[in-house]
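Handing you this structure, nothing more for now.
Excluded from the complex is one protein chain; the other protein chains are retained at their positions.
Chain lettering (A, B and C) follows the sequence in which the chains are written, and residue indices restart at 1 in each chain.
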Amino acid sequence: MIVAEQKPINEILDMIKDLKKVLVVGCKGCVTVCNVGGEKEVSILATSIRIARKKQKKEVEVGEKVLERQCDPEYIEELKDIIDDYEGVISLACGVGPQFIAERFPEKLVFPAVNTKFIGGAIEHGVWAERCAGCGECVIHYYGGMCPIARCSKSLMNGPCGGSNHGKCEVSPEIDCIWDKIVRKLMAQGRLDDLLKIRPPKSWLTARDGGPRKMVREELAK
Amino acid sequence: MTEYKSGSNLEKVLKAGHFAVTGECGPPRGANVELVRKKAQYLKGYVDAVNVTDNQTAVVRLSSWATCLILKQEGLDPTFQMVCRDRNRLAMQSDILGVAAHGIKNMLCLSGDHQTFGDHPEAKNVYDIDSIQLISMVKKMRDEGKFLNGEPIDVPPKLFIGAACNPFAEPYEFRVYRLAKKINAGADFIQTQCIFNMKRFREFMKRVVDMGLHERCYILAGITPLKSVGMARYMATKVPGMDVPEEIIKRLKGAGKGKAAEEGIKIAVEQIQELKEMEGIAGIHLMAIEWEERVPEIVKAAGLYPRPKVD
Amino acid sequence: MQEFRPKIIAFYCSNCASSAADVSERMKQKISENVKIVPVPCTGRIEILHLLKPFEKGADAVCVLGCQEDSCQYIRGIIQVKKRVEHVKKILEKIGIEPERIEVFSLSASKGDFVDVINKMIDKVKNLGPIY
Partner (left out) sequence: MQKGKILVIGGGISGIEASLQLSSLGYGVYLVERSGDLGGKIPDLHRIYPICSCCKLNTKVFSCKQDPNIKVMLNTEVESIEGEFGKFEVTLKEDGNFSKINVAGIVISGGFEPFDPSVYENYAYSHPNVLTSLEYEKMQKPFSEGIKRPSDGKVPERIAWIQCVGSRDINRCDAPYCSSVCCMYALKEALNTKEINEKIDTAIFYMDMRAHGKGFERYMNDALEKGVRLVRCRIHTVEPNGDRLILRYVDEKGEPYKEEFDLVVLSVGLRPSKETVEIAKKLNLELDEAGFIKTDLFGRTNVSGIFACGSVCGPCDINQAIVQADSVALTVSSLIEPEPFSSPERPPEIRDIKDEEPKILFAYHICPEMKEAEERIERVTKDLDLVKVLKVEDIKGEISSSIKETSANRVIFASCTPSVHKKTVEEALRSCGLNPYLYETVDLRLIETDEQLKERILYAIYRLKKDLPLPVTEIPVEKHALVIGGGLSGLEAAVNISEAGYPVTIVEKTGRLGGHALYVKETWDGMDIKGYVRELISKLEKSERVNIMLNTEVERSIGTAGRFLTTLVQDGKRIQIRHAVTVIATGGEVARTDEYLYGKSDKVYLWSELSKKLLEEPEFFKSIKSAVFIQCVGSRDKDHPYCSNICCSFSVKTALELKKLNPDMDIYIINRDIRTFGMKEILYREARKSGIVFIRYDLERRPKVEEKDGKLNITVFDPILQRDILIEADLLSLQTAIEPNTNEISEIFGIAVDQDGFFRESPEKMKPVDSTKEGIFVIGIANYPKDAKECIEQARAASSRAISILKKESIVKGGAVAEVDPGKCAVCCTCVRTCPFHVPYIDHSRGAAYIDPALCVGCGICVAECPGKAIKMPYLSDQMLLQTAEILLKE
């Protein structure tokens, strides 16, 4: 899933400081599951805004709405009937949501309330970790099912650098050295030969380096 | 007549079978050419080649290639260092051509410390290719006369290719294979991380020799004289992949107040003596960090002065 | 000028805070009328929004009175709510409200701290003055 985190509330308040009517819009997709943009967080943000503006003695009217997903235009359409009551929209979806809203309602101000972080999963309750960098050409089968592109701080493709330390990355003891894991796993599997092969430089053409990406599936697209 | 890959002084010394000594010069944090020249004077005549670091520890410094040029003017044989952090494959290849064009003949290929350690932690890193891919790219440019994309180079760069090796980083059991991988990729010489734990290094070298890796490439053992107990502690705890055994720290402490530096140099000299006898070791790489002025003394004490002249 | 009498909402665990209240009673301590106490079966039920809402509705402070971390009948209730209170503190701080206006307390069954902690809270909030 897409993992995101909420922006500091003061930043959000600053974005909307000149508005009197805002609509807070959540999404029931990834951001609900990662506890950042579902029904719960919509209410928390809306309440926080009300308290803050009451404190600032600046009137505000905050609406609350949660959409099924903000990455499909049909659901964005559901805002049609209520959006006119507001000057601006705060989206708690990943980076896709506010853009879809902005595209659909060009006259409205749209604000992102979350920072989209990475593609990852929950390794335990409340802890998410990055697993994929969206490079466009998956190579994890060479590496025991682990991705050095997303999970090595230096995206090294040919083995651990000299900074690997007790299974942790030189960048921070919070980060696992993925190469330590890859080496141990492949050696345990008796795949030393694979480790000794020199992997050639990767083509980044499939990644974002090749320009903004778009995908058309001929068999699906109209 | 011997066939040289680049014909650098270092390559010649090694090929002639001498026990090589390389030094290191950290470029200044500015365009202070005088400082570079001063450091060069300390080293001149005492080392066979001088490594010039490339934004070491991700701190911005005078560029490696520019510093190399100054050293060359001072009559030293510089080793151009390049890390994968700051350049993509285009910039790398053009810089490689650049140094070769100016007569620089050694190059050390590294991954580079992560930028979060340095003075611009907000920077975007590149890591387009990794150090091993860099080694093979340089080799391809030199030996096949081709760019990475396979297109021909008009006058290929002649460089003696080096790589780094840290026998003390984890996973230990893999380190010797990683060394093999670098040699397979095309490394002509290896400079190791500073060695303090001689026991572990002996074990490592035994595996290197067993695998015959020392016959395929020159291995220079990294030596850093310790200036103080504080420095030793810092190295032991703060620098990733560094193994400073407690007895070394004890020994420095035991030397008494104000005498730790002398003891540090003594330890370094003892290490060099042992390394001279160690099978598979072709020389040492002396990294006297911000302590270049003591290099002559160490080289002399280790019986490695004067340096041989090979033509 | 009229004295400022802070309005406080106190959620409390009807299992554990109960014994602490008992001791307070015995020590003849009193609770101010402006403190509104709300029993819940376990403080683990209290969400961030429940803690935030009273501020919108005019409370000057909110507190949660639960059990000791190692004696929660539902094992993790008090631990969870403590984290949520921490989160609410961060929100309050960022919107310019003193984070001390929300607190969570683990009461000890043997000490009469039920009223004690509430009174301390009242004193603290009195010093802070009204929010709005």
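Definition applied: a contact is a pair of C-beta atoms (placed from the backbone, for glycine too) under 8 Å apart; a residue touches a chain by one contact, two chains touch by 3 or more.
Here the structure is a predicted model, which means the values were calculated and not measured.
Engineer: Give me the visible chains that the unshown chain touches, in label order.
Structural biologist: The chain that is not shown is in contact with A, C.
Engineer: From the list A:10, A:35 or A:206, pick the residue that touches the absent chain.
Structural biologist: Hidden-chain contact among the options goes to A:35.
Engineer: Return the single residue from C:46, C:91, C:104 or C:122 that touches the missing chain.
Structural biologist: Per the contact definition at the top, the residue touching the missing chain is C:46.
Engineer: Under the stated touch rule, tell me which residues of chain C contact the chain that is not displayed.
Structural biologist: Interface residues of chain C facing the absent chain: 7, 9, 14-16, 18-19, 21-27, 29-31, 33, 36-42, 44-47, 49-50, 53-54, 56-59, 70-77, 80, 84, 109-110, 112, 114-115.
Engineer: If you put the missing chain back, which residues of chain A would it touch?
Structural biologist: Interface residues of chain A facing the absent chain: 28, 32-35, 38-40, 122, 124-125.
In the analysis below, only the chains that are shown with their structure count from here on.
Engineer: Nearest whole angstrom, what separates the Cα centre of chain A from the Cα centre of chain C?
Structural biologist: From the centre of chain A to the centre of chain C is 35 Å.
Engineer: Go ahead and note the Å separation of the Cα centroids belonging to chain B and chain C.
Structural biologist: So the centroids are 62 Å from each other.
Engineer: Could you grab the centroid distance between chain A and chain B? Build each centroid from C-alpha atoms only and quote it in angstrom.
Structural biologist: Whole-Å distance between the two chain centres: 41.
Engineer: Spell out the residues on chain A that touch chain B in their complex, using ranges where they run on.
Structural biologist: Where chain A meets chain B, its residues are 153-167, 170-172, 177, 180, 183-184, 187, 192, 195-196, 198-202, 204.
Engineer: Considering the complex alone, what residue numbers of chain B touch chain A?
Structural biologist: Touching chain A from chain B are residues 84-85, 89, 111-114, 116-117, 125, 127-133, 136-137, 148, 164-166, 169-171, 173-174, 177-178, 180-181, 184-185, 193, 240-241.
Engineer: Note which residues of chain C are touching chain A in the complex, please.
Structural biologist: So the residues of chain C in touch with chain A come to 47-49, 52-53, 55-56, 91, 94-97, 131-132.
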